[in-house]
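Note sheet for the following structure.
Of the protein chains in this complex, one is absent; all others appear in place.
After this line comes subunit A, so read on.
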């Protein structure tokens, strides 16, 4: 080092960078080998140069970059950093450092490196282009505008540069500038075309023309629609409308153009034109309900929002809409959407008997029953928000059943058409789902069985019954029924997934996995050319579970994670399951990171292909991807695991168990101890052998892989999974991990905050000693649902905590905020009185409201023992929670009963009393040991019905 420094003295860095001719050409070769992915050759060249010039910065960097591609990460970073140290003023070194960060998806650092590189080499197109991609990926929009401006200045002849510059302005909401850029560009091309008469005008643009007019036509069309959209977003509606109309000949996406026009007509109050347009769109596709809404708005009527059940709409508005639909139906007799939406327009309260509502449902249901559409109930489920609706639907379908049984028709009068025999099955199937929805499990099962007795070959009947049994609290029967359905059609992927889910719910993880692999790529017939060979290669079919992961099968991973977490939560559960659960939940989170990452390639692709509108839609989608319900589910699961790991750290648990073991052994008689130790040793040996076998497998893989690269990880998938899961178990700081997850959730759920997130944030904050965050969580939770039992309990806990002296010594501002919020909530009352008022206000809403209300009340006056027992006994256990209203509103379900049971356990004999009550109401419940559940235990298959009576008869 010292000698080379002496040699280098007196040289400028530029001199040192300059290599002699031979090495220069070698260096160029490294770059070429890198670009053509011949990394090993590149590495050799680099080493040749370094032999003579060991401190040549750019070569060191390139060597690092090449090593990175050979999976030698650590060395890669070493060399790249060393190279940079040797030649800080080389843009190549900075660029390479940026590339390295980029390959690890560390875009933030990569951007910094690129900016440094650009400082040294202002006009390097490659670096500018790379930088612009990173900036848009990271949504550094202002940086993106700047970079695109430089690119355009350097290469104004390239169309992409103009487009990208325009899009950049659009993204920072500078709509006028965006439009100006487009206009300027179009002027230049128009001029070129005129001047050259079509000969070599704008380079690329012309190539498109020669290669295929279609592409250019598409680009012209897309440009018009994109401009119109920018105008629309910039509030220049009239201009946008004129543009679309004027350029109608150029537009290929006529439908998209019409939809845009419709939006803009409505927004600018040109209702007459809007009406005409939407009527046209409805004629094109009557099933698209967005067109219906457009039409209604153009008529000055409010839009029907799905789910809100139109309950807020005044009667006359609804009547007008119904009349409109009547007219439309005459025109489009086959349209389903009209008929379905008319139901939403008739309220059961409109006339005394709800006749209009019933006849609307009747008109909708009949054709579906005749066709035998299994999803009929699914499409009417929204109506069940109102109890009265459910009653009317029940009456209608019960009427169908008795009329079919009596006369084989769906009703008297002119509609007395004779029905095919299967219609009765679909009516019964509907009724089964109906009774299940309103919590009448006995009736639901009765209808299921009647339907199965009628036509035992309808597969859906078994999945419906499985669902009923799930709600009845017997998950193993549910899984059995689902599996029966699956066996009736082994080629049906949906049924296979259904069974996997039900097996996981029943806690049968191994069985679920062995079914889950059946429909993976490796195991589907036709996907493998040589089945025999495959079988030999893969001794373990479960290896294919990897495929489910690669396919980002999120529902499966979520169910699997939850199954593991349930195992961990059992009193006799295995705490290692927390690691497994966490591992699966983190897979889900990782999928979302991957999906976010996936947009990277589209930044250059979409701009080049000019699919601008879809590109912007995609950016919007990616901006909200972490708000997806499945991300929340995965994150909540992971948070629960982290909290568990914090509350009961496995490392300490191991210690404790070892200690207990020692004590136990110490108490044993000598010969007993000897036997015990021998057994332990044997177990240990078996374990080691298993681990060694797994290791061998990895060794095989290592031998196969060619030198230079790191050996590929070839441990069996499940072994690897198990190891990763165990590592997670010993997560060093679970609360820190939880914190970053919570931050992301809070950020992305801003527009649509979720109670669950707030409750978990509260638990996290209480454990981390962050009172202000706990306060914030409670506040948000109560804002989402003021009566939420969880939020209420959190508030009471927070008040007690703040009174426990933890406010002393904290920041005065924090203490001030805390006390003022608490004062405001209590409104001058004592905490006891506040808790009392909650019970009075919300205590009758559901068993959980009552239970948590009483618990909070008990906490507030620090009740214990029999006093607490009395409170819970009168308020919860003695309550009348099994009324029709509670069951139908789903405030009483088997799941909520279990939750209550869990919280009552340990309070005197309340747990047992509660279990007795629940067993009476849920006779199939295996949790509460209901009477019918016990019978099923002896003969599980009897739930499938039908066959069992004949089981013993056999001839031939």
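As a convention for this text, contacts are C-beta pairs under 8 Å (C-beta built on N, C-alpha and C of every residue); 3 or more make two chains touch, one makes a residue touch a chain; residues count from 1.
As a working rule, contacts and distances are computed from a predicted model.
K.L.:
According to its UniProt entry, is the unseen chain "Signal peptidase complex subunit 1", "N-alpha-acetyltransferase", "Elongator complex protein 4" or "NADPH:adrenodoxin oxidoreductase, mitochondrial"?
P.N.:
According to UniProt, the chain not displayed is called "N-alpha-acetyltransferase".
K.L.:
Pick out which of A:295, A:424, A:478 or A:778 touches the chain that's been left out of the picture.
P.N.:
If we include the chain that is not displayed, A:424 is the one touching it.
K.L.:
One chain is left out of this view; which of A:256, A:411, A:456 or A:507 touches it in the full complex?
P.N.:
Touches the omitted chain: A:456.
K.L.:
One chain is left out of this view; which of A:19, A:335, A:363 or A:488 touches it in the full complex?
P.N.:
Considering the complete complex, A:488 is the one touching the chain left out.
K.L.:
Against the chain that's been left off, what residues of subunit A make contact? List them.
P.N.:
Against the missing chain, subunit A presents residues 371-372, 418, 420-422, 424-425, 454-459, 487-491, 946-947, 950-951, 953-956.
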